[in-house]
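What follows is a structure written as structure tokens; I'll ask about it next.
For this depiction, one protein chain was excluded, whereas all remaining protein chains were kept in their positions.
So that you can tell them apart, the chains are marked A and B in the order they are listed, and the count of residues begins at 1 in each.
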Amino acid sequence: MKRIVTLAALLFLALPLLVGACAPAQAGEIPIGISFPLTGPLSAVAAPDAKAVELAVTKINEAGGVRVGGRTYKLRPVVVDNKYSSEGEVGTANKLIFEDKVKITILWGLTLPHMTISEPAKSITFSGSPSTKVYGKYTFRILYSNAGTGPVIARWIKEKRPGAKVASVLTMEKDDMSGRASGELWAKTAAYYGLKDMGAEYLPPATEDFYPALAKVLPLNPDMLMTSSIAQYGLLAKQARERGYKGLIALQWHAFPQYIEAAGPGGEGAISTAWDPESELTPQGVKDFVASYRAAYKMEPSTGAILFYNGVYLAARAMEKAGTVEDTDKMVKALEAEQFDTPVGKAWFGGKALSEGMPRDFTVPIAISELKGGKIKGLARAEASEVAEARDSVFGK
Amino acid sequence: MLKLGSKIIFALTSQRRIALLAALVVPFLLPLVIQGYYHRHILIVLLVAIVLTTAFRLMLMAGRLHLGIAGFQAIGAYTSALLVVKLAINPWFGMLSGAVVTTLVAVTLGYVVLRVGGIYFGLLTLMFNIVIYQFLIWARPVTGGIDGILNIPPPGIGDLSFGLNKVLQYYLALAIMLIAVFAMYKMERSRIGLAFQAVGQNPILAQHLGINLTRYRVLVFAATSFFIGLAGAFMVHYLAYTSPDDFTVMPSFYVVLYAVVGGVHTPMGAIVGPAVFVLLSEAFAIAREAQPLLYGVVLLIVMLLLPEGLVVLPRVAHRSLMQVQSFVQRPQPVGETPKYGSIFWFLTSRKRRQ
Partner (left out) sequence: MTDLLLSVVLNGLFLGLSLLLVALGITLMLGIMRIVNIAHGEFYMLSAMIVWYMTASVGVNYWLGLLGATVIASIFGLGLERHLLRRYRGDLLSGFVACMAVIMIMQTGASLLFGFPPKSVPSPFHGNITILGTPYATERLIVLLMSSAIAIAALLLVQFTKLGRAMRAVSQDEFAAALQGVSIGSICRLTMLLGCVLAAVAGGLIAPIFLVSAFMGLPLLLKGLVAMVIGGWGSVEGVIIGALFVGMLESVLITIGSAEIATMILFSILIAVLIVRPTGLLGVEAGQ
């Protein structure tokens, strides 16, 4: 008993010794928080995107770092595993913000618990998910905005695919805040473009077998089947075709090419917003990124990875334009007011242009591509100005 | 006065008491030693894990493998969060009602589900966990679905809000942990615990002595559920946020790992297990994606070398040291077989076989 008690006491005493050793920030370095679920089921999609963020940090440093007020700073990545749980998220937020003193965090995970720490501490968060209505002043979203992708795709189909004769659309979304928000946004978009919205079918996020859901929706016979949040889009396209669906299938999201190409020959002609690295429509910055990502990690990056990569450039440019590496209020002002040159193209804050209750997104160029011969082929590129225009025409300034 | 002084001196000179004193005082002083929000957060999470592991261990003592801890935690968490957010009830009262509702659920279910034993009960609680998880997602209008509940107000005393004050939160968690562990320890040492020991030794005799096991089991189930619910309720007010994703089967499984790694045979095991896991998670953080791999390897090593749990490590180390000594000095081997596995088995196994 005595020894056991001593052991327990020792364990408690050993805690601070072990955890106390954390490196202090060095002068001339800006820590960038990278909080991703690196373990657990979601790591399958999140861990590869985390590597894109690190790649961006390396590239910015190689290009000379961040120049603020006549000084040059290097970015220092602080990678943490948030385990995609509230507990882990609060822990990593505490670690990044109070121990490592990060001013900007790139986050893939539960944004809401992270915000409970980052908002009062005035630390900026660039979040990947989910698209929500409750973002605070210091929280931004850096992935595609469904308020932008929907109108862009709808307009493109109307102008470039008149033969498709799309009159009615049925959406299939994942059953969470971002899926529901996308469903609502799409209903407005469909109304603007005179499409009959047949409603949305909400599915659990990890669905891979869409047959039962398709058995429910296909008898309605929609002209177009669309999703803005289902990652397993390729499977949806393939299975819809297998069940004899003849209409148009479209994805307005940033999925893995593996996910889209899983459609195989059956998914021929499915439309998505993924970037095709081989197309000349794709910006050079994206091509460079894809090439170096392939070389460094021997795999294909997702469209989400491209946007996360872009997010680090946004952060660096925002610090340069704000002329500070400490004052987050100034950075937020710069982020909301300025235009930025990023690898994907010109980008600026778009959340403010929309009525309240919209996510705090950035307006970035959007790709439109098609699945041809089992590969993603670029069809068009909408510049940020076109995206903003399409979005504002539907949702108003 | 003199008497008290001599008592204190006696207490301090007795080694065992020093250890006990240290074990009690050190947790109280920890937040003063450990600065920084992150490490205090880790400590708070550890204290909650200790409550859950102790509860799991007590259920195990009652002969029931509880694989659905997170499900019961979710009941306490959501009850408290919903009461406080939707009906604007005082968070203290919310936490208490969370624990009480969890207990009520346990008592209602208890008389039915506790009849089945062994793996059946394990699967039953596991499935219950999944039902609760799915229910929280499905009942979107009430629970907020997969997005959970935001801005859950923290408890406070007068104008003093616990909110982001990690020291106060730590002491609250410590109080919950001490009460829970002490209550469950007392329960184990009471007539109830004795009854289960008796059943373990001779079930037929125990039944003939008129021990009403089902009633005792329901009592144990209710008590553990109370503390599990309380821990869940504390956690949501601490995190200010909750979502069904926090109550999947994985947290339940982790509690089982904590208990077994610490050792299920003594109450101390339920404290050592989570503490070791917390230390490991800090040490393995640099391994990033490979963390679970390292956990798995450590788990296997513990399972193979110390099947009784890490709690016996000092005893085994002591024994092994003696064995190494005796191996060097080559005395005759003693006849008794050691109760615990030795980590230096390769030195002694041949001798023992002869």
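Here is the rule we go by: a contact is a pair of C-beta atoms (placed from the backbone, for glycine too) under 8 Å apart; a residue touches a chain by one contact, two chains touch by 3 or more.
Predicted model, so just to flag it, every value in this text is computed and none were measured.
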item	value
Interface partners of the hidden chain - shown chains only, full complex considered	A, B
Absent-chain contact - pick from B:I89, B:M127, B:L194 or B:A222	B:M127
Sole residue of A:T58, A:T207 or A:T324 that reaches the chain not shown, by the stated touch rule	A:T207
Absent-chain contact - pick from A:G234, A:P283, A:G350 or A:P365	A:G234
Candidates B:A290, B:L305 or B:M322 - the one touching the absent chain	B:A290
Footprint left on chain B by the chain that the document does not show	60, 65, 112-113, 115-120, 122-124, 126-128, 130-131, 134-135, 137-138, 249, 253, 256-257, 260-261, 264, 289-293, 295-297, 299-300, 303, 307
Interface with the undisplayed chain - residues on chain A	39-41, 43-45, 47-48, 175, 202-204, 206-209, 211-213, 215-216, 219, 232, 234-235, 239, 241-244, 256, 258-259, 261-262, 264-266, 298-300, 302
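By our rule, only the chains that are shown with their structure count from here on.
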item	value
Inter-centroid spacing, chain B versus chain A (mean Cα positions, whole Å)	38
In the complex with chain A, residue positions of chain B that touch it	15-16, 19-20, 22-23, 26-27, 30, 33-34, 36-39, 41-43, 45, 137, 145-148, 150, 164, 235, 239-243, 245-246, 250-251, 266, 268, 271-272, 275-276, 278-279, 282-283, 285, 288-289, 291-292, 311, 313-315, 318
Residues of chain A that touch chain B when the two form their complex	1-9, 11-16, 18-20, 38-40, 43, 47, 79-81, 84-87, 90-91, 94-95, 97-99, 110, 112-113, 116-117, 120, 130, 132, 134, 175-177, 204-205
